[in-house]
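Before anything else, here's the structure in question.
Only a single protein chain was left out; the remaining protein chains are all shown in position.
Just so it is clear, A and B label the chains in written order, and each chain counts residues from 1 on its own.
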Amino acid sequence: MIAEIGHYALVLALFLAILQSTLPLIGAARRNYGWMAVGQSTALVQFALVALAFAALMNSYITSDFSVLNVAENSHSAKPLLYKISGVWGNHEGSMLLWVLILSLFGAAVAWFGGNLPAELRARVLAVQGMIGTGFYLFILLTSNPFTRLVPAPMDGRGLNPILQDPGLAIHPPFLYLGYVGFSVAFSFAVAALIEGKVDAAWARWVRPWTLAAWCALTIGIALGSWWAYYTLGWGGWWFWDPVENASFMPWLVGTALIHSAIVVEKRDALKSWTILLAIVTFSLSLVGTFLVRSGVLTSVHAFAVDPARGTFILLLLLIVIGGSLTLYAIRAPALKGGGLFQPISREGALVLNNLLLSTAAATVFLGTLYPLFLDAIGGAKVSVGYPFFNATFVPLMIPLVAAVAAGPMLAWKRGDLLAALQRLKFAFLAAFVVVLITFYIQWGGPVLAVLGVGLAMWLFMGVLAEYSDRIKLFRAPFGDSWRRAIHLPRSTYGMSIAHLGLAVSVAGIAAAAWQSERIETVRPGDNIELAGFSIHFDGIEQLQGSNYTSARGTFTVTKDGSAIAVMRPERRFFPLQNMPTSNTAIHTTLLSDLYLALNDGDAPGNWTLRAYYKPLVPWIWIGAGIMALGGLLSLSDRRWRVGVAARRARRAPAEAVAKA
Amino acid sequence: MTRALSFFILIAALTFGAMGPGFAVEPNERLADPALEARARGISDHLRCLVCQNETIDDSHADLAHDLRVLVRERLTAGDSDSQTIAFITARYGDFVLLKPPVKGATLVLWYGPLAILLIGAVGTVVWFRRRKMTGVEEPAPLTDVERSRLKQMMTEGES
Partner (left out) sequence: MQRLLFVIPVVLFLGLAAYFGLALTRDPSTLPSALIDKPAPAFALAGLGTKPPLARDDFAGQVVLVNFFASWCVPCRAEHPILMRMAEQEKLTLYGIAYKDRPEDAQRFLTQLGDPYSRIGVDQSGRVGIDFGVYGVPETYVIDKAGNIRLRHVGPLTASDLQNEILPLLKQLGRS
């Protein structure tokens, strides 16, 4: 009964979405405010309905109602509660329901917080959201209904893949989808702007917080996924350039370009048609990612959905959404005239460079991800495009980008002085090269690219600090004066600096991977292994019984120079239901480095295989991503975005505008 | 990756039934000669596991990956060069096993595409700058020294 309520709520949501995609649009064209206002109520009610549907499915999972096919296929009564809940989105149908839940959440948010938008713009944005919703509700109801009943109901379910039974993975998809789907708002704003034929600073100011919010969520989502891969898969890697990873990374790259180009629209009234294009492409890449993951066209992604009808349906959806918006773009965008002129060497110029490099990087990932598909489709050879390709093509694009991030914010708008900016960065330069290169080279030697990477990270880090101290005139004005400036800097400025610092931290973590050391040994209790100055002693193994698995847990005592550092307990779990082992790694982190142990069955009874890694700076990869997201959130909290602030600010604007220049 | 990857592992395990005992390169596979072993690791780090499809054979637990790791080591021990060893594998499994696709006719677009996109983008940006300059509004002349000092004065006034 409850499952039927969920199904029914979804059908109702579909009808509301259809209403929402038509009435407000017509209303906006005819200036009928009543019709325009329909969008707000439908968006809010839609969210309530989808939330109801979602709650219904979750209820079926929690109560282990195996008469629902989806639950029977993906859950099991002995599963811990957390994974019964996360099991809702651990499969195709349920994750699509989460997808539309987040879509309707964003729709409702635009309706709720959009009070400062012109009525026409809000109506059109909501209409476009309604169209996207219509497509996806249809997709779920016609091809992927999570509420399908199973008669007779089985005694128990098939369970969730043990690898997915992990807290990190439980929250990874919601963040990822918040990101993917969040970009739909930027998309809707872009399409609405094309319909209106008007893009101005106000438009950019409205669209930026939505984009930032989605970007933060996607950053966190990708970082969580990568971190999860690091600690569960047991081989110490954290990014493999797998098609599914790339599917989430491409929208991130273009979305990053978008939040930067929108600044130029807001401040300088330039790059309008480009920014609109980026907004369309960012969400389009999210959709293409959905297509790739769920249609079975790529080898990595088999198991998600093998039903060709789904692939066809999503492709149709892509044709309508992306094809339609790009056609509209081709017709309307030429009329958008950019205003502000600027020199190539200027803040705008730096942001153009940022966009050029990020777009090329995204295109590179796109090419690499889809190339095997293209070649196969034209009857060519089957090839693989793996991480060596991306390391060879993507990394060279990131080097100039990271280098430029330090200098960009130092340039003035319109006409910058690169030489002066570089002069102000000379401390950063010195710090980067003298301290880092020499220390690292003496310490570890190692690959040139890695040394360069750490140097680059240091350059960026110092560059951001230099830019900040420059802004508050640290040491050049009385200290109180600097303090006053620091307090009065807008939060978005702090957000930028912090996000850029986060990038520096991540880059250092990525580059330092070259200095990892590894031991793979057969061990028996009592054995001792030396790794990077650590002594790892195998104390013993104990057998444990989990709720739905059995486990062999090893105890290792780690000492360095005779003093105990940590006791680490890697586990080997076995899930009888799926007849599948997983390895639970043990990680001892100092935040400066990780000691990583993974245990596995050995070649004889009593033997175990131990993989031990020492990974300097590796936690920085995710810490950096977290800092980036934090920067984004801080920027998001800037009161400039809030309702009515823009008008109040305008009165004070002249003085501040000069002060900032 | 990751979720789908793991789904795939599960499916692969069910389909191929060959859930090997270990994961990734195993101690007992290793060669005594560290130089040779390092070469073997380098090679197997660039070969794709065919059963699981999105792992290197070095990282994979699959049975076939184990066999291929042993094979790579046998070839190296027998005196094959790295490229001969790789050729031995590709003769049987095709270019598909190479995670780094070879540069040849069919992959030119792949390998030179990124550079081409960057160049097109860069040239496009330059052209755009120039056109804007020509068609755009008169650009304001740079500030004279007098204006500059006046601006400075205004700024300090504005702050205090």
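As a working rule, a contact is a pair of C-beta atoms (placed from the backbone, for glycine too) under 8 Å apart; a residue touches a chain by one contact, two chains touch by 3 or more.
Here the structure is a predicted model, which means the values were calculated and not measured.
Looking at the complete complex, one finds that the omitted chain is in touch with A, B. In the complete complex, the residue from B:Leu71, B:Ala106 or B:Met155 that touches the missing chain is B:Leu71.
Set against the missing chain, the residues A:Ser273, A:Thr290 or A:Asn600 yield one that touches it, A:Ser273. Here the missing chain is touched by one residue of A:Ile62, A:Leu373 or A:Leu577, and it is A:Leu373. Panel shows subunit B; residues 14-18, 50-51, 63-64, 67-68, 71, 90-94, 96 of it touch the chain omitted from the view.
In the full complex, subunit A makes contact with the omitted chain through residues 273, 277, 280-281, 284, 291, 295-299, 302, 308, 311-312, 315, 318-319, 322-323, 326-327, 329-330, 333-334, 370, 373-374, 376-378, 382.
Here, only the chains that are shown with their structure count from here on.
If you average the CA atoms of subunit A and of subunit B, the two centres end up 19 Å from each other. If you check the complex, the residues on subunit B that touch subunit A are 1-11, 13, 19, 21-28, 30, 46, 48, 53-56, 59, 94-101, 106-107, 109-111, 113-114, 117-118, 121-122, 125, 129, 132-133, 136-137, 139, 142, 154-155, 158-159.
For subunit A in complex with subunit B, the residues that touch the partner chain are 90, 161, 163-164, 169, 172-173, 225-226, 228-229, 233-235, 237, 240, 242-245, 293, 299-304, 338, 341, 344, 352, 356-357, 359-360, 363-364, 367-368, 371, 375, 380-389, 392-393, 397, 415, 520-522, 578-581, 583, 598, 600-601, 603, 609, 611, 655, 658-659, 661.
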